[in-house]
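All protein chains but one are shown in place.
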Amino acid sequence: MIGSWCRFGAAALFLLMGIVFMALAVFGVNRFHKALNRMHAAAMGDTLGILFVFLGLIVVRGFSFDSLKLLLVILFFWMASPVSGHMISRLEMMTDEELGEIQVIRKNREESLEEKIDEAV
Amino acid sequence: MKGIEEAYQLLFMGAVLILAMLIIISMIRSVKGPRVADRIIAVNMIGTMTIMIISILSVYLGENYLVDICLIYAMISFLGVVVLSKVYTGVFLKGKHMEANMEAIEDNIGRQGERSGKEKDVRE
Partner (left out) sequence: MSRRRDNYENSRWRRFKRWLEGEIDPLTEGGVGLSKAPSSTAASLEGTDRGREPEEDVALSPGDLEKDVALSPREPEKDVALSPGGTEPDTLPALREPGGRGLRLYRKFYQIMSIFLCLGIICVLLWTIAYLPAFGNAGNPDNNEVSARYIEKGLEETGAVNMVTGMILDYRAFDTFGESCVLFIASCCVLVLLRIDDDGGSGDAEKRKREANDRVFEPKNDIILQKCACVLVPVIMVFGIYIILNGHLSPGGGFSGGAVLGSGLILYLNAFGFQKTEQMFNGRTYRRITVSALTFYCLAKSYSFFTGANHMESGIPLGTPGDILSSGLILPLNICVGLVVACTMYAFYTLFRKGGI
């Protein structure tokens, strides 16, 4: 009896962690301002959220053929999600018109910082 | 023994409900997102959460075959992201008459840099 309650506790902990990660990902996607930042938040949900939710389900299921399939889904996600993130980031790099300006602005800032340091010295 | 079954039921239903609400929230971004990449990210995340819901339901209902559907869903959403990003990159670069390679990225950024530099000259 205590063992099954322990299993329930572990499963609930994992599931809640996964859902919290997913909620953080959704929050980040709605909160960030640039698509590349949003992608960073979404990738966290794709890896950690999936991992913890499926670990919770594996704990519920115990050791069986179905938990093997759930593990396969996790593996597939970890293979596929970085690649899809790479594709989206390349799309963004190729099509975003304002990306260059940001980099240029940052470069100018760095230069100005260096100049300030030079002046201070 | 009855208490633990009810607890499991409550846990799964709560998880599914929260995920459904999260799907609706991320749908806002998929409608609002100013760029195509934002929409693709949001739709991809909706797919991820749908896979979670299906897997939770597979354990909750005790139906093993729903895990197969998870796998198929993951495949199709990955394929959708790949095809969509590729097609849209092609469409965009066709409008610019640029070929797709690393030079296109550098060209995109470099030309923007030149333009903003020119604007700054004008301002000065």
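For clarity, chains are labelled A and B in written order, and residue numbers in each chain start from 1.
As a convention for this text, a contact is a pair of C-beta atoms (placed from the backbone, for glycine too) under 8 Å apart; a residue touches a chain by one contact, two chains touch by 3 or more.
The structure displayed is predicted, hence computed values, not measured ones.
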Using the document's definition of touch, tell me which of B:Ile4, B:Ile28, B:Leu61 or B:Met75 contacts the absent chain.
B:Met75
Against the chain that's been left off, what residues of chain B make contact? List them.
65, 68, 71-72, 75-76, 78-79, 82-83, 86-87, 89-91, 93-101, 111
By the contact definition given up top, give the residues of chain A that touch the hidden chain.
76, 79-80, 83, 86-87, 90, 94, 97
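By definition in this document, only the chains that are shown with their structure count from here on.
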Expressed in whole Å, how far the mean CA point of chain A lies from that of chain B is 11
What residues of chain A sit close enough to touch chain B in their complex?
1, 4-5, 8, 11-12, 15-16, 18-19, 22-23, 25-26, 29-30, 35, 38-39, 42, 45-46, 49-50, 53-54, 57, 60-61, 65-66, 69-70, 72-73, 76-77, 80-81, 83-84, 87-88, 90-101, 103-105
Please output the residues of chain B touching chain A within their complex, sorted ascending.
1, 4, 7-8, 11, 15, 18-19, 22, 25-26, 28-29, 33, 35-38, 40-42, 44-45, 48-49, 51-52, 55-56, 58-59, 64, 67-68, 70-71, 74-75, 78, 81-82, 85-86, 88-89, 92-93, 100, 104-105, 108-113, 116-117
